[in-house]
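I have placed the structure first, in the form of structure tokens, so that the comments after it can refer back to it.
Some chains have been omitted; the remaining ones sit where they do in the full complex.
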Amino acid sequence: MDKIADKAADALVLLREKKPLVHHITNWVTISDCASITRSLGALPVMAHAEEEVEEMVGIAGALVLNIGTLTPTLVSSMIKAGRRANRNGTPVILDAVGVGATRLRTDSAKEILAEVKIRVIKGNSGEIATLAGARAEVRGVESISAEGDAMAHAKALAKSEGCTVVATGAEDIVTDGSKAFMVRNGHPRMGEVVGTGCMAASVIGAFSAIEPDGTLAACYAMIVYDIAGEIAAADAKGPGSMKQNLFDAIMTVGAEVIRKGARVDAK
Amino acid sequence: MDKIADKAADALVLLREKKPLVHHITNWVTISDCASITRSLGALPVMAHAEEEVEEMVGIAGALVLNIGTLTPTLVSSMIKAGRRANRNGTPVILDAVGVGATRLRTDSAKEILAEVKIRVIKGNSGEIATLAGARAEVRGVESISAEGDAMAHAKALAKSEGCTVVATGAEDIVTDGSKAFMVRNGHPRMGEVVGTGCMAASVIGAFSAIEPDGTLAACYAMIVYDIAGEIAAADAKGPGSMKQNLFDAIMTVGAEVIRKGARVDAK
């Protein structure tokens, strides 16, 4: 797996050089965090949700991140409009399935987006991914409480049925295209204590997808870099406030060598 | 008042164990802060405002927090829908009356919510509470500038007329059910310098209301824990930026013993 670590490090250097624009249609809770992590990583964020401009905005973007954390039908309609344009342009689309399983609106909207837009990477916690894979799961608000069956099996099944990459976040992050899979073992428990770390992961995946056409590799690089930044951030965090601030500092300053040496990834 | 301190400490332990889901329909300014304080306290936040999902979401929640800080008529309508469902389920509803008295829309919307939804705890600054109690007050935006009459009298009158608990925040926080009242003397002036500390107080009240059915006790525990976290946060804050970050750190790490020993509450 040295290879993946080296490629992630190289991709980070390329990303910082290319500074791709990552267009987000996202929720109102973590919209600022998503913009900040994208900018801190070295890419350019833009948040634009009016149906009158989403197609034009995504037309100049390197990736599109859709996040249904505070969805409304109007917002979902803008997401689909932007997503279709992205598809026509070959621009990668990331779907963060926030709260799928908690309400019908969230589950149905995610499915509608998947039906209308070709998604390159679906990201969710284990409950959200299980729900999309057709399994029973308890999602309390935006938190995965429990899911029947095996997280890896759900992720692979969903990736296969949608023909895309699936990232199931957790203590270890699963990244799979349905057949091959990576377990990214980096990261720190403090990341789970901070509101927005899930959403920010999708932004990082979006940024890497803009420079790496293989969705599974892009997602893998993203999770490695993001999780290692989380480890650095946690080192002198005293709680979720300092943790979040440190995370922005760490992801801007982490160097390629640290990625190369620090990555802990297993192929499954 | 040792008893209240002990009970607050016990409630904090219980809250962290139960991790209740606190559903917010709130404003776009402090929505991230409210989610973060809820999560840092040990509960689970969810923000959901689409009329299509608010009833289902509140159905799995332990408390509902309504905050009219950036209200629109559509948002107020979702609040009422969610509030009525919460009432049917016996789920406590907290109303944060942000900016009541500043514009007719805010005053009228708060009154409409009070007419349509049984509120367990109304929270506001002294100007907002005075306005709801029918007194004259100047609320400049979301800041209380002045109010005629006595803050305690207004809080008690409003609590009596609405049959609920009222929290009037200030240098000392009033918590009253209309007859008995507590003065929570914890807290720190730096809390008033940070945008969002008022809104976050309502989130904390919501979380405690999910585990303590008596609204006045729940609000009292909440203000004690929140204000003591504020004291800890202020100890090495250099301004409002570090203060807010420290507050998230402090509320996650403050222990029951610190609450037990640090609470300064008087019955009035």
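Here the chain labels run A and B in written order, and each chain numbers its own residues starting at 1.
In this section, a residue touches a chain if its C-beta (ideal position, glycine included) is under 8 Å from a C-beta of that chain, and two chains touch if they have at least 3 such contacts.
Predicted, not measured: the structure shown is a model, and the values here were computed from it.
Q: Quick one: how many copies does the complete complex have, if 2 are shown in place?
A: Whole-complex copy count for this file comes out at 3.
In this text, only the chains that are shown with their structure count from here on.
Q: Rounded to the nearest 5 degrees, what is the angle of the rotation that puts chain A onto chain B, matching CA atoms?
A: Rotation angle between the two copies comes out at 120 degrees.
Q: Tell me, which parts of chain A touch chain B in their complex?
A: Contacts found on chain A: 27-30, 32-33, 69-73, 99, 102-106, 140-143, 193-196, 237-242, 244-245.
Q: In their shared complex, at which residues does chain B touch chain A?
A: For chain B paired with chain A, touching residues are 21, 23, 28, 31-32, 35-36, 39-40, 44-50, 52-53, 56-57, 60-61, 244-250, 252-253.
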